[in-house]
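Have a look at this one before I ask anything.
The complex appears here minus one protein chain, its other protein chains still in place.
And now, subunit A:
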Amino acid sequence: MIEFKNVSLRYSNGVEALKNVNIKINKGEFVVIVGMSGAGKSTLMTCINRMVVPTEGEVIVDGQTISKLKESKLRALRTQIGIIFQDYNLVKRMSVLRNVMVGRLGHTSTFNSLIGRFPQADLQLAMNNLKRIGIDEKAYVRADQLSGGQQQRVSIARVLTQQPKVILADEPVASLDPPTSHQVMRDLKRVSKEDGLTTLVNLHFIDLAMEYADRIIGMRDGEVVFDGHIDEVTEQTFEEIYGRPIREDEKRGDAS
């Protein structure tokens, strides 16, 4: 589904964010990428929808080499890739349902979206996705009336409404408290399994990674230093990825 072939990326300020990365992610996998901040986790993700372009190597998504795509094809590809942001990135003054419908924009003609005319089927889809994450009773509430955890779950519904093949979640729970973090991660894992989506999540909390990942990719200084199934992972593995003992603040804590 997603393949990195000898990918290196050097930013214009000389920082080597990725060094010869080779990974292959299969359809339907729930992959968590761990590593300290600055390890290259976000860069790896932004390569996938070409918000940044690698200086060397190829990124292949769903059979397409994305560095070669033209602008119009790139937009088509981006509709296939759903993104969940750390700060939710909802339009605060808009209702929850309208925010979720933003996920449909890539599938709606410009004219119809400008006058706010969406097919009933799309509205049904959006409402149904809100139901799936249990927030449908807030559909007509303004997004800024919701708590952080609720807003992040709305952004999950938005991504689902996009009907993507891939979900990228960059530190989705970094701004949330422990119980809410668990709920968001549970919802995310459940819906991506139900829809058979390939999901990549950046996390720096190792207990969350252990609990929800199918597979863990560890990064340090732009290199992939670990790649394995969750069964192979112990706390020892994380100490190897981080290159030092694990600190208590690198765990998010229990759901309760």
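A few notes on this one:
Everything that follows uses one rule, which is that contacts are C-beta pairs under 8 Å (C-beta built on N, C-alpha and C of every residue); 3 or more make two chains touch, one makes a residue touch a chain; residues count from 1.
Operating definition for what follows: contacts and distances are computed from a predicted model.
Only one chain is not pictured, and the protein name UniProt records for it, out of "RNA polymerase sigma24 factor", "Spore germination protein", "Transcriptional regulator with GAF, ATPase, and Fis domain" or "Phosphonate transport system permease protein", is "Phosphonate transport system permease protein".
For the chain left out of this panel, the touching residue among A:Asn49, A:Asn129 or A:Gln150 is A:Asn49.
Across A:Gly28, A:Gly57, A:Gly106 or A:Gly253, the residue that sits in touch with the chain not pictured is A:Gly106.
Looking at A:Val7, A:Leu90, A:Ala169 or A:Leu203, the residue that reaches the missing chain in the full complex is A:Leu90.
Take subunit A: the residues that touch the chain left off the picture are 49, 51, 75-76, 78-79, 81-83, 85, 87, 89-94, 98, 102-103, 105-106, 110, 113-114, 155, 158, 162.
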